[in-house]
Every structure is written in C-alpha cells, then in structure tokens.
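All protein chains but one are shown in place.
Let's look at chain A:
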Amino acid sequence: MAAHFFTLSIITLSLFVVASSGGLESELVADLLTLQAESKSGVIHLDDRTVSKFLTSPRTPRPYSFLIFFDAANFHDKPELRLRELRREFEIVASSFITNHNSSNTKLFFGDIEFRESQSSFQLFGVNSLPHVRLVGPTAKSLKDDSDVMDQGDFSRLAESMAEFVESRTKLTVGPIRRPPALSKMQLGLITALLLLCLPLVAKRIFAGETLLHDPKIWLSGAVFLYFISVSGAMHNIIRKMPMFLVDRNDPNKLVFFYQGSGMQLGAEGFAVGFLYTVVGLLLAFVTHVLVYVKDATAKRLAMLFTLLVSFWAVKKVILLDNWKTGYGIHGFWPSSWN
C-alpha cells in the first residue's frame, strides 16, 4: 500500500513537473505572441534581458526557432551596408510569414537586436560584422556555435532569398511574400481622380494644338537628354545600384571616380563620359546652326576656336579613358612595308 502510494506520488510529482515545464514554455510562447502582436511588422525587439528570457534560459529543445536581425542604428547612414533596406525586407518576410499563417504559427519568431543597447548579446552571438542575420534553431545550445548564419548570397534577392533560407533550415513554409503595394488605395484613387480631372484639359489642349509636344525644341532637347542618360550608362547605375564614387581602399581620404575594368562603372564616371559624348555633338550642332548666323567675324572665330579645342579635347579624353578602362589596344592594319 505504502509502495503504491509512493509510486503514485512519484507519478503525480513527475506529472506536475512536466505540466509546469510545459506551462513555462506555453507562457513564453504566449509572451512572444503578445510581443509580436504589439510590434507593427511582427518583428520582436530583443534586448539583453529578453534574449536571456527567450533564448538562453529555456531548456533545449525550445518550442520555437528565432530568426534574428542584428541592427545598428548608427550604421544606418552607411549605404554600402544596406542595413535599412535589408531591415525593411526582413520585416516584409516577418509580416508575410505571420499573415500567411494567421498569426498562429508559434514555431518561428522574428526578432531584432540593436547594437548600442544590447552589446552583450552581440558578444553572446559572436557577431562582429553587419549585416548579419542568424537563425537560432530549437536545439541550439550555444547561441554562437549552434545557430545558422545567413550568407551574403541569401540577401542577394532580398525578401525572397531570405524566405528560401528560412524554408531550407526550418522546414517551415513562409508562403508568398506580401509586399506592401507601392501606392495605397487612397493614393490610387486620388491619382485616378486627378487624371480624370486633367483629361478634358489635356484633350482641349491637344485639339488646340498647344501641348509641349508641339514645340520641337522641347522634345528635341528631351531626346538629347535621354541620349545623354543612356550613353552615360545611367541604366547600369540604376539597375546595379552603383554609387557615384568609391573611397580608395589604400587611402581613405582619396576618392575613386573612375573604375578600371569594362564590366563596371561608377556613377560620376558615367555622367562625365556621357557629358563628353554629348557635348561634342551639341557643339557641332551649335556651329552648323547657330554660329553661321552670327554677324561678328571675331566672335565667330573665337567661338570656332573654343568649339574646336573643346571637341578635340573631349574626343581625345574619351579615347584615352576607353583605352585605359578596357585595356584594348586599337591599332590600324598598315602594310607591313611601312614599319
């Protein structure tokens, strides 16, 4: 009987322990859900205290994984780190995940840690460079060694590749990425209304023949401007998000404006050469269309001199720059007896 009672009490006791640990876990999850609901994007802001509460203290396996974005507000103004953009994308992944699962998936939470306020957490994770995103799995004991780091390659396609990373490591589905529309419905409505209001006005002007398009000067200069934009490789700069210039690696005080190697160009470089390309043609047009009407002979002479010098210099500069940048040696094919 006593033995019976003893076993029974052991069972109850162990049951109680199990229940209480389960209770602790569900409490943590409930806390996380509340925090998640409080945050606008669903990214939970962590600090040293909450890191220990949710990640270091609970026994493994924890009932959830944590994807953590390491942020530093004082580096937000450094464009090469792309922290702001990545953070925005991270929030998009978080909110897409939460909406796709109706806020009921408790297997994965998204968090961020700010460098200034939680330096010890940064040390705990062993993070010493940014951008840095880390996935802490349920079984990770040491935050530094057992968690997965997101590679540069996983940032490359922003939210989509981050979601792929999460899916490959956690076996959870993120689902379609839901980006906020570029224009809200309100704005869209306003724009449509404005367009509708403008329509009669535009139509009237077209019938009256008073649009900007009727002035050849305007759209010729538009064409030249478009030409300038294109030959300067501005599209390349936009698509590749090239900076205007780089800082010299060897000497931080020096700026690099021209990049050697034909596959890439810097913003300032492109615009400079685009300007050289365009200015020669414009000067030639100036000579053939405007200068011929000038009466004063000396003014003509001076203008011609200026035009010739500038054009010659521009063409020479572009040829030299091109040879330097691409490394091609353009040469003629003369008869061998000439050498």
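One rule holds in what follows: contacts are C-beta pairs under 8 Å (C-beta built on N, C-alpha and C of every residue); 3 or more make two chains touch, one makes a residue touch a chain; residues count from 1.
By definition in this document, contacts and distances are computed from a predicted model.
According to its UniProt record, the chain left out of view corresponds to "dolichyl-diphosphooligosaccharide--protein glycotransferase" among "CAHM3 protein", "dolichyl-diphosphooligosaccharide--protein glycotransferase", "phenylalanine--tRNA ligase" or "Pyruvate dehydrogenase E1 component subunit alpha".
Touching the chain that is not shown, out of A:Gly42, A:Gly111, A:Pro131 or A:Gly270: A:Gly270 (per the contact rule at the top).
Note that of A:Leu33, A:Leu81 or A:Val231, the residue touching the chain absent from this view is A:Val231.
Check A:Ser104, A:Ser129, A:Asn253 or A:Thr288 against the missing chain and you find that the one touching it is A:Thr288. Residues 151-154, 157, 168, 206, 209, 211, 213-214, 216-217, 219-220, 222-224, 226-236, 238-240, 262-265, 269-270, 273-274, 277-278, 280-282, 284-285, 287-289, 291-293, 295, 297, 300-301, 304-305, 308, 311-312, 314-315, 318-319, 322, 325-326, 328, 330-333 are the ones on chain A that touch the missing chain.
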